[in-house]
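Of the protein chains in this complex, one is absent; all others appear in place.
Chain naming follows the written order as A and B, and within any one chain the residues start at number 1.
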Amino acid sequence: MTVAPAPATTPEALPAIKHDYLPILLPVALSALALPFVGNPTTWVTLTVAALAMGMMIFVIASGLTLVFGLMDVLNFGHGAFIAVGAYLALSVLGLLSGWVQVDSLGWNLMALGLAVTVAMIGTGLLGWAFERVIVRPVYGQHLKQILITMGGLIVAEQLIHVIWGGDQKAMALPTALRGAVVIGDVAIEKFRILAVVVGLVVFAAMLVVLNRTRIGLLIRAGVENAEMVEALGYRIRRLFVGVFAVGSALAGLGGVMWALYRETLTAAIGGDIMVLVFIVIIIGGLGSVGGCFIGAILVAMMANYTAFLLPKVALASNILLMVAILMWRPQGLYPVAKR
Amino acid sequence: MLNTLLSGDYPRSRVLTGLLVAIVVGLAFAPFLFPGAAAINTAAKVCIFIVLVASYDLLLGYTGIVSFAHTMFFGIGGYGVGLGLYAFGASWGVIALGILLALLVGVVLAFLIGLLSLRVRAIFYAMITLAVASAFLILATQFSEYTGGEDGRSFSVPPSLRPGFRLFETPVFGTVINGRILAYYLVFAAAVTLFLLALRVVNSPFGRVLQAIRENDVRAEALGYRVVYYRIVANCLAAAMAVLAGAMSAIWLRYTGPDTTLSFAIMLDILLMVVIGGMGTLYGAVVGATLFIVAQNYLQKLMGTASAATEGLPLLSKLLHPDRWLLLLGILFVLSVYFFPTGIVGRLRGKPR
Partner (left out) sequence: MAEPLLTLAGVHTHIGQYHILQGVDLALPRGGMTVLLGRNGAGKTTTLRTIMGLWKPSRGTVTFDGRSIGGVPTPDIAQAGIAYVPETMAVFADLTVAENMILAARSGPIDTARLDWIFGLFPALKKFWQFPAGVLSGGQKQMLAIARAIAEPRTLLLIDEPTKGIAPAIIEAMISAFAELKRETTILLVEQNFRFAASLGDHVAVMDDGRIVHRGAMADLARDEALQQRLLGLSLDAHQ
């Protein structure tokens, strides 16, 4: 997809491209700030790794939502349903593959997990596609109805999970080889957290490649800025949107599997709990910005983990304060998306 | 006289007028018409929710903004009065002080949330209120040494509102006028007053600007109205009214806790009542709240029977289980937003607004 070679440019009179690195420093600053309060460096490392793992999961869930909003101005309150459905689908698959899960072999464990994730992502992707058709499409451009309808969709989905899988709390056991921790010096890092960070980084990298290096990605970024102009150039933004919606739902499904494994328990309300953080993340990041979403997710997870340790009662409230502070600094979020 | 009371906003439909008159008469004479503790409880709940739902409609229906924090303000009212009575004993002074403090906290909080989210993008508001309300719920349950945590707090109300109190020696129309009945009439009178006040607000020039904003905020701004200002004021008014509804609830129940005021389930109930009754018309709040609460009482029993009767068909039986009450509501909710967006009142009035 290269155009003709980039012509030689004359050095003088070119404007400086302003890269905005300030937000990237925020997580670093926050973790540094937390160190003296936490006191013990070992604890601090444990908390920070936990925060990174949690941040990656939140990012995986939130990235699709923020793009869906950026592209079509659709705010999907039902996103939490995909988290739960993904987790339950994986629960069923892992239940069927209990042999592969319980054997102490990383290979078999990852196979089982990979299969579970695949089923979960395909299932939630399809569900997202149907959700877009049935629930969202009739209310394009009507924010009020969108919020109400998608919220209604969430309730129905959660109740159907009750009907299908039962309402009781389920245990979501980690595969054997992923239990426990890796000890480095006197710091113990849980294996699953490392896996979560890796998965999150892979998703982020893949997303950056797609958004920056493929035509589809360029169209998505262009559409987030000005959907109308993308149509005027001859592209069907609706089709693009349905695709992004389905992929975003599949990612929520992936995030749901990870989140359930992380907590090792599962109820139909699992989506609702984390969605509050997801909303804070996409507001902090700037609605429609994937980069902002990534930094926002790490910030929120850090805040949640440090305060859970320091002042457990105010964990969520501290994130509200974080959001307030950031919105006072940048009212449109860390990376405001240029709109129209 | 009637014109002044209703601020010139008549029901404008014969059936609706009949329905409203029936509801008002039913509520006004509830202790005499429907004896028994359960019935009067239902009637009081209806009164409280009429106020709560009407205040929510001020936001959703008249201003066009979706809030998920309405139960938080309801809770602030409930806890304000409840914790005051719990800590300082049952007196009218404590009630007044509790209400005042709760109003202050509620309005300031509403102002801050509005300033934060409505200034930038109205769409932020739904997300931010959801987050703030969740945080508030967690705080209220976590700080259990002050709030009673999950269990909430039970407390006494002033003597003249207690069941043992007798206003007259002899029964009136066969009903003993005790403190509970006085408490009911206190709730009823507050509900009527607040409802009429709300009616006054939406029919004032201020209310008309709100509706203009709802229809087209860009245009309203172009006409010279500071949209943010109007939205924030509406937000504060709605919050204040919800706080008062919470106070009414605490006085009636002699209890305050997360499940009765703060829980997300109540938020959903409010949404349903507004949508089913009819957004953008306060009479919708009356009809929606009444029908919903009455239905809730009887339908859940009905579902239990139906579930038992369909024992042989496992899936159907599961779907009809009383615990799946929310499933039916959710479906009803989605369908009514699609096909019935003006609600019962909109239908009865015939033409779309």
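Assume contacts are C-beta pairs under 8 Å (C-beta built on N, C-alpha and C of every residue); 3 or more make two chains touch, one makes a residue touch a chain.
Predicted model, so just to flag it, every value in this text is computed and none were measured.
Engineer: Based on the whole assembly, the unshown chain contacts which displayed chains?
Structural biologist: The undisplayed chain, in the complete complex, is in contact with A.
Engineer: Of A:Leu126, A:Val163, A:Ala181 or A:Leu218, which one is in contact with the hidden chain?
Structural biologist: Only one listed residue reaches the unshown chain, and that is A:Leu218.
Engineer: Out of A:Ala171, A:Ile184 or A:Ala232, which touches the unshown chain?
Structural biologist: The single option touching the absent chain is A:Ala232.
Engineer: Touching the missing chain, which residues of chain A?
Structural biologist: Here the touching residues of chain A are 1-4, 6-7, 9-10, 14-15, 17, 215, 218-219, 221-222, 224-226, 228-237, 337-338, 340.
Keep this in mind: only the chains that are shown with their structure count from here on.
Engineer: Measuring centre to centre with CA averages, how many angstrom lie between chain A and chain B?
Structural biologist: 35
Engineer: Which positions of chain B touch chain A when the two form their complex?
Structural biologist: Listed in rising order, the residues of chain B that touch chain A are 60, 64, 66, 116, 119-124, 126-128, 130-132, 134-135, 138-139, 142-143, 264, 268, 271, 275, 315, 318-319, 323-324, 326-327, 329-331, 333-334, 337-338, 341.
Engineer: Per the contact definition, I'd like the list of chain A residues that touch chain B in the complex.
Structural biologist: That would be residues 75, 77, 135, 138, 143-145, 147-149, 151-153, 155-156, 158-160, 162-163, 167, 272, 275-276, 279-280, 282-283, 287, 312-317, 319-320, 323-324, 327, 331-332 of chain A.
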